[in-house]
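One structure, as structure tokens, below. Some questions next.
Complex shown without one protein chain; remaining protein chains in place.
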Amino acid sequence: MEPPHNSVVRTPLNSVIVQRRSKSKSYRQSYRSCLGAASRLGLTPALTARRLNTSRRAPKSHNISEKVNPEHLALLLKTEWKLSYVSPLYKFRHTQLKSYSRQLSAFIAAEKQQGLAVEVEGLQSGFRVTLSVVQGLTETDDDAETVLIQIHANPLFARQDEPQRSVWSGWLTCINGNTDYLHSLPKDFTCLPLCGCSGSEYLSGLVKSWFQQTFDCCFGPLEINHTSLQWLVALWTNCHMESSLQHLKMSWTLPVVPPLQVTYTVNPQDAWELWCSVRAGRQEEDEEEEEGGSIDIKEVMRLMQGLKGHFFRHFRLDLSAGSLRQVTTALGSAKCNGRIKISNSRYMITTLTLLTECALLKMPI
Amino acid sequence: MSSLKPFSKLPGLNTANILLVESEEQFQQSLADALVEETSVTVNVRLAKSLPLPLENEESRPRIDLVVFIINLTSELSFQSADASLKYLDPGYFLGKVCFLVTNARNASVPTERLDTVRKLAASLHCPLLFAEDQTPDGVTNATERLLTILKVAAGLVPLATALYLSNLTQCTVPLDIDQPSFD
Amino acid sequence: MEDSTRRVLQRLIRRIPTPQLKTTLEKWSGMTVAQRGSMDYTQTKWALTEKLLSLCEENDWTTKHITELEMIYVIDNPNQGMWHGFQLLDPEDDAHSVELTQFKEQFKSHLGELVRHVSVKIKKHTDEAVWIRIAWGDSFSRPNHLKPTYVVHHLQTPYVFVTGLTSKQKPLLSQALVLSTRHHTIKDANLSGRKLTAIRDLLMKQYQQVFPTNFPSPLAEKNETVSNPKIEREQAGPGAHRHQMACEAFGDGMLPQLQSAVYKLETKFKDHTNRTMTERDEPFKCIVKFESTNLLESLRYCAASGIASTPVTPLLSSIPLKGRNYFVITDNGPGPSSQMHQSQN
């Protein structure tokens, strides 16, 4: 064929589908072989199948405060975490956390000595690393236990007797991980796909690179996309009766010049009633379902549509043109750049389940 | 309801006419500027925010050989607008004279579901789905090249190739398992 | 020299960024030419402060000198702090003939009657604005020069701009202003922002407004860029119309840099697909805040690009039209809280 056609064939959509085509269409495969199948989206055929759940169980309040060490819980709750996804860890043993702590301490110390240029980053010395298991922060038997990493250090101008201060903390977790996926993993792999960090970027980088070297895994930033944020709006609103939202605050950014930010704060009671009205229609449809059993993505969309509709009725301005950037309630806050804060322990499991799912999706396999 | 028809007018000599539909009216301008640079054929570009096109331009409008819907994935509105415009096209256009051009597909805040919806739409209409980078000059050149290739075929300027034939090769198809949730 | 003077000077120098320090000091009459020449602005802030403190000792500067310096700085850099707009109402017949000297005297004497210890400094700026600096004290304490209130008023106009005012001082200032400008009352204009210039331009209508006209609009002429004849915009007409509507609502060209607007909505939730909520009696309560580096320009873009539909809703066009950026919206007219009747369905 003449050259111009090549550029048509180069369109990425083909590369994604070629493999699924019947073999009789062999010319396609020949194109594929000469162009390389790399999709511009980085989607591999196997991944096209994986989507966020379209329906999920309504958040039950889990009283994890009884199960989880209160000190750990307090740490998890008070901090805003920067999220990443982690591919499965090779030969990771929950029994060897002590030795990992030592190794990581040594690694950080060594790196510190090497990179004098970054000394400004941390005015501390004498790093002490602790890896520990957060008992009870799992949902199913397939979930690996959550691991907490804490780094303490002496402030640079500290007195002798001053206690070490926590300079960095992070965790790796898996809550309600997809069973099929977890079962399909080879024997020596542990799946803790969701990672949260809090502390200096430099230390985050060090910890990540140690994990990468030691367990042959990879890290990547986990953004919370539009749909996940909408899920959080619904999931959190659904909790209002048991634990007050105080307010439901959503921030949109509209792509105009200069950029316009719209913050929409809804009275919690009104948000709850809107949510109920959106749910009510559904419960009439299929009554056999247990009450408050599961939430469908359609209901989430209806809630958002209701909120946007009310906004549009007043301002004649379509929020759909922009993107949801942030959701804040008394139960927690989430930003699209992958920062999350969970303020209420009772709904931590629900939120982490959603995020685990997102992490598994984002993970290149 | 006036719909745009593919064969209601005579073609011009060595001329190809393309209609770019984009609700945000941002990428279309740079794309148009690049498209008219083409020297081997005369390319006329018509720009629209949405369909239907205004009646008063009916006379002056040449035969449109290719309709391109530009969809910015970061904006829900962009898709909705394109979707609403489709019904103003004559069915004849869907025989290889329509294509979708998606921008911002790699943006982190874009939910994968949105791309799926566009994919399904393109597949159901047997149209090709292109991806483009709208921020860099390279991206614009790339997108222009691809559109020109399709345009030339659609306008009947490539011997032995027809729009229908090309679209049969390039139309978007949806993976079989797109609707199967992988969890639960 | 008093200790308090030193403190005021120290605080002030800390506030002024080094690049502005030179221009500010040069406009000030407190230093001799030789002293001005001896200043080395490449030094650190700390060293400069020390130098000025020693000069303060030498020249025997009083608080009066220092406050003058402060006023010079604030007048040159007005876009700091939160400025609030106030509107004077019900002018008396002679309100229009109030002139500066008379106003100065009246304001000082009226405020002096209300508060025992108060230090007032009034200065007229080149753009006809009267700047008033008030350091408040009470019957026991002397005026606190560290937390002054600044008031900007253009004589013969009904607008006053204030920053750094506490709720306790508000009635005192209001009374003094009302009396000395020959008005009966003063009310909050519900407009506030970090940029004094923006608030002033908005209230005094010092920006380019666009009105409908029969003559070929200058807008259309301006937009006529030399475009390629091969490119044609199908919906150029509606696009231009949207642009015209957007400009009529928000103005043309550079707009006052307002940065936010807040709406407190307590209106009925109406949605034909949602009967439960529509039939509910209580209003749906929410607060909407718009933020941008230049809100009016953002909103104009929204309307011109079609993100916001035209004609622009009165809720948004009220920002420039009424010159306010705080609104309480309720469904029914009566009641003290309903500041804007919501007319659309």
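Which chain is which? They are A, B and C, in the order written, and residues in each are numbered from 1.
In this section, contacts are C-beta pairs under 8 Å (C-beta built on N, C-alpha and C of every residue); 3 or more make two chains touch, one makes a residue touch a chain.
Note that in this section contacts and distances are computed from a predicted model.
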Per UniProt record, name of the chain withheld from view ["Dynactin subunit 4", "Centromere protein O", "Phosphatidylinositol N-acetylglucosaminyltransferase subunit A" or "Ribosomal RNA-processing protein 43"]: "Centromere protein O"
Going by the stated contact criterion, tell me the shown chains that border the hidden chain. C
The listed residue (C:203, C:261 or C:308) that touches the chain absent from the view is C:203
Contact residue for the chain not shown (choose from C:6, C:110 or C:154): C:154
Check each of C:40, C:60 or C:99 against the chain that is not shown and name the one that touches it. C:99
Of C:44, C:167 or C:213, which residue touches the hidden chain? C:213
In terms of residues, what is the contact footprint of the unshown chain on subunit C? 91, 96-97, 99-100, 124, 128, 154-159, 203-205, 209, 211-214, 311, 321
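The rule we apply is simple: only the chains that are shown with their structure count from here on.
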Chain adjacency by touch: line, ring, star, complete or other shape? complete
Whose Cα centre is nearest the centre of all Cα atoms in view? A
Can you work out the whole-Å distance between the CA centroids of subunit B and subunit C? 48
What's the distance between the Cα centroids of subunit A and subunit C, rounded to whole Å? 43
I'd like the Å distance between the centres of subunit A and subunit B, where a centre is the mean of that chain's Cα atoms. 35
Can you pull out the residues of subunit A that are in contact with at least two other chains? 318, 321-322
Subunit C residues touching 2+ other chains are 305, 307
If you look only at subunit A, which of its residues touch subunit B in the complex? 2, 4-5, 7-14, 16-17, 20, 40-42, 45, 48-55, 178, 180-181, 221, 223, 225-228, 255, 318, 320-323, 325, 336, 357, 361
Residues of subunit C touching subunit A in the complex: 263, 265, 267, 269-271, 274, 276-277, 280, 282, 284-295, 297-299, 301-302, 305, 307-309, 312-313, 315-316, 329, 342, 344-345
The residues of subunit A that touch subunit C in their complex are 254, 256-267, 270, 273-274, 276-278, 280, 306, 309-311, 313-318, 321-322
